[in-house]
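Quick one: the structure is below, questions incoming.
Only one protein chain is missing; all other protein chains are in place.
So that you can tell them apart, the chains are marked A and B in the order they are listed, and the count of residues begins at 1 in each.
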């Protein structure tokens, strides 16, 4: 599909500087773009690359347009405009509706005829798959799983019994939703598993990465509200509640019954302990550990700086002496007076 | 299934205060419970919730019973009593024995007729599946895998050749047991893979979460002793040995040949380096890194506190100056005398 710059400017309310009839059919990065491609400039520091780019047009901020030798589409948020135009130029191919002959669908499951079920899929009794759903090869839906309209599961996704996924939820491969949470009582040294009888409720437009795990609740449900995005290899323990539109980066671990607010961001490999509450609009930076509730919006961090190992070793050992150092410092101060 | 409070008090040796004939058929949380439900109070601080709860009965400590408007079951360990009664009220449904038509079982595998093998399962030659085992859809058993009585594998579990799982072992979806460990020799800059000819030995009553990986040993076996519980997304490297009844939380990484004692707990996202030994009854707190052996029982930690990013940045940069600060402090002290 090809679009003229005039058409794009019109659809996305951008100002066009250049020839309206120029057509583009794909997005490419500034450096490697060739004729027929649209590119974008997301940061001022890359401005010099404009002169070397063979892109037919570039999306950029009005104040960055000066040296551009090609047509430009002016946007106050070039990255967002790129996202929108990329979705137009590169639509996700939708497989044909229907059920592959090798899929094993329980007769008591309800599959909308407008859904697409790939090879080797297994769907248990009582599951409901609404119109427009796409279930990738080898995925598994347990009993009474409910998939609302246009859910997309990539190959090898596992959804356990009684979990609900909202409209347009997308799940990457290898992810497990509704496994039994890590709930045990200790009896004289032995661990006794507690039945995990809650499920997982996932709101509309949630997107979930690959090999992530979202455990079912112990008594009540684990809840992911609408519009949340989760990256790969994230652990969401039982009875966690993630507020709408929050974004969680890869390798994050969220312990049981933690409640994360709306519009939060959690950086890669951060950890959040259980049974605590995080307010809306909180940002946690990468690899930080949240050990108590956070009542106020803002950015929070823990950790030490990266250093050459030789220097770090010296500082590291001093960390073990910090309390002593603080006391000695106070003693000196007292002594001075 | 419904049980009278008299019956429950009797089975679990609890003291009943209230009407013996009252019946319950499910566990529910205190706040959202309705009539017919049993609930529990695990901490004193939630005592005020008793007055608002519609549960038919509540398990709690004798000293917390005062304001309860409903029948109560008195327990010195309400959480443990909850676990036990929940297992009675909410038994795990057991699928019918037999082999699904779509499963691919090598003729040289031995499947007990009392085992249940779901759709799309693949079982290789020489594997043995004992009575009462439940193998979930799409799971894979390599050659000569041995599953003792009543092993339960959820869908999409992978067990590689020659691994042994003890009685009642339970494995959540997406977990891989017996992949080849990360063993390489370096030859002039290139990595040469070392054959991983050990297997994995898993004791009775071990429970393993979702998307966890337990690598096979290099020469000898990786060993998980009886009663160990492992959460999701844990990495257990080759030749690790985990002692009986230890509990490992999600996202933990355990490097090669580490030996963890019995009755240890490892908090979420902690790391344990290789070739070290941890005594029995050691607790490692979340996100700590264990870099050398621990000879004594107790709780161990590393890491820095979470702070607002603006404050943290100032302290973080000072960490790089810690050794210098310590020397300057000592100089001041010396100077004073």
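Here, contacts are C-beta pairs under 8 Å (C-beta built on N, C-alpha and C of every residue); 3 or more make two chains touch, one makes a residue touch a chain.
Keep in mind that what you see is a predicted model, and the values were worked out from it rather than measured.
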Which residue of A:61, A:84 or A:167 touches the chain not shown here: A:84
In subunit B, positions touching the absent partner: 102, 104, 120, 122, 138, 140, 142, 156, 158, 160, 174-176, 179-180, 182, 184-187, 189-195, 197, 211-213, 215, 219-220, 233, 235, 237, 251, 253, 255, 269, 271, 273, 283, 285, 288-292, 298-305, 307, 311, 314-315, 317-319, 321-322, 325, 328-329, 332, 335
Interface residues of subunit A (partner: the chain not displayed): 26-29, 32, 77, 79-80, 82-84, 86-87, 89-92, 100, 102, 118-120, 136-138, 154-156, 170, 172-174, 205, 207, 209-211, 227, 229, 231-233, 245, 247, 249-251, 263, 268-269, 286-287, 303-310, 312-313, 316-317, 319-323, 325-326, 329, 332-333, 336
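By our rule, only the chains that are shown with their structure count from here on.
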Separation of mean Cα positions, subunit B and subunit A [Å, integer]: 26
